[in-house]
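Apart from one protein chain that is not included, each protein chain of the complex appears where it belongs.
Right after this comes chain A.
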Amino acid sequence: MDELLLRSLTPGVLAVLVRRGADFAAAEDAVQDALVAAVRVWPGDTPRDPKGWLVTVAWRRFLDAARADASRRRREDRLDEEPAPGPAPAVDDTLQLYFLCAHPSLTPSSAVALTLRAVGGLTTRQIARAYLVPETTMAQRISRAKRTVSGVRFDRPGDVSTVLRVLYLVFNEGYFGDVDLAAEAIRLTRQLAAAIDHPEVAGLLALMLLHHARRASRTAPDGSLVPLAEQDRGRWDTGMIAEGVEILQAALARDRLGEFQAQAAVAALHADAPTAEETDWVQIVEWYDELAGLTDSPVVRLNRAVAVGEADGPRAGLAELAALSDSLPRHTAVAAYLHERDGDLPAAARLYAEAAHKAPTLAERDHLTRQAARINAERG
């Protein structure tokens, strides 16, 4: 049985239940039950109409739960056995689910969890494992999130940029447990791109593909980080790069530039260089200028300083860096790198060690410690 196919049906099935009048939280539980049933039943007896099967089972679960709930409350309310014909959907149902699960009233971690379950069709256990928290904690996070959005109207269009931020967060979380979150984020962004025609959705999809294409080369067999310049470019997934570039070019042609398209353009220029030395840093600086105009993120200016250091030499990069607060994450690591390029090895070694101390991730800390050790060993 194809788990991805099964999960890709999730948002459509959930949307049918909501259209029939089920409240979102109860419908979502019923769909999860139906998915679990499908995993059990389908391998021996795959239905001809998988989506129809899921809708039938989920709707029955929903009615059972609603009935049990009603009798608990000793209500006399009668529930209609047959679904009322819903109004013709004004906006694509799948799209509405994305909006709902990324609703601005949710915290980022709640929006991520709810999106992975209600749109992605993942189980609470899978999500909990992916984020290394206990299953009960994740279950509470999801049910709280469902309560938070329970009053939100399902037929109002939402803001696509909030959805993109959530998908970007999922992509950036990396890889834990039995779920590949980066691949899942790509799948969900693809699905979104099919539901809405928006250059920034395409931009994010391109960005993800261009980064994902390099994944195999980003870590050495021992788990240590391999910087871009030292990556084995032969291991990059050229098919995925070509797809990313094509999607990006089509988006850029529409002349509605956004943050994700600009970031993807930088990634595409890296992917395009046969060797690190042949990277078109001048163009990369130009894209960072575009990005700086779109966002006031200091991280963009930090990345721009690195690019300037490559395009115009380390002194120029250091001059850019001097204008930025040294409390920025990775500021010290960038300073260390530029000082090394400039030939100031004592400063570089000291700054690498300092950067290692401040590193937010284990892999970066180890990498920076090794850089400091390497320079100290070279200097004798």
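As a working rule, contacts are C-beta pairs under 8 Å (C-beta built on N, C-alpha and C of every residue); 3 or more make two chains touch, one makes a residue touch a chain; residues count from 1.
The rule we apply is simple: contacts and distances are computed from a predicted model.
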{"item": "Name per UniProt, for the chain absent here [options: \"Fe-S oxidoreductase\", \"ABC transporter permease\", \"Ferredoxin\" or \"YCII-related domain-containing protein\"]", "value": "\"YCII-related domain-containing protein\""}
{"item": "Residue in contact with the excluded chain [from A:S109, A:S217 or A:T295]", "value": "A:S109"}
{"item": "Which residue of A:D23, A:D92 or A:E173 touches the chain not shown here", "value": "A:E173"}
{"item": "Sole contact to the chain not displayed, among A:A182, A:V300, A:L338 or A:A372", "value": "A:A182"}
{"item": "Touch with the omitted chain, as defined above, among A:T136, A:S150 or A:Q249", "value": "A:T136"}
{"item": "Touching residues on chain A - with respect to the absent chain", "value": "107-110, 112-113, 131-134, 136-142, 144, 169, 171-176, 182, 207, 211-212, 215, 225, 228, 263, 266-267, 270, 303, 359-365"}
